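Quick one: the structure is below, questions incoming.
Heads up, one of the protein chains got dropped from this complex, but the rest are sitting where they should.
Right after this comes chain A.
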Amino acid sequence: MSDATIGAAPQAVAGDITNVVVGALGQMLSRDPASISTQLRLFEDLSFDSTSVLELLIQLEAELDVEFDTDTLEPADFETVGALVAYVAGQVEENA
């Protein structure tokens, strides 16, 4: 992901990040990414637990080459797939 892309086409970036997040979730949960909508709740619908949170952060940091500021991480950021995408997009922007 290049800085130019982020600055030039935020919507496209959000779309890319959604794909990366959903792809990572699909891989972690052995689930078809197409079945993971942004409305799904991570803990209730996807049976996430604390270990999964850490695993996902590691995966996303590696794939997106960003460092999440986990001190500011709020439980709300993990409420739904969509909320997580927004958090990740915000972090990517901050890292840019």
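Going forward, contacts are C-beta pairs under 8 Å (C-beta built on N, C-alpha and C of every residue); 3 or more make two chains touch, one makes a residue touch a chain; residues count from 1.
We adopt the following convention: contacts and distances are computed from a predicted model.
Novice: Using the UniProt record as the reference, specify the protein name of the hidden chain from among "L-serine deaminase", "MBOAT family protein", "AzlC protein" or "Phosphoribosylglycinamide formyltransferase 2".
Specialist: "Phosphoribosylglycinamide formyltransferase 2"
Novice: Residue-wise, where is chain A in contact with the chain that is not depicted?
Specialist: Output for chain A: 43, 49-51, 53-55, 57-59, 61-62, 67-68, 70, 73-75, 77-78.
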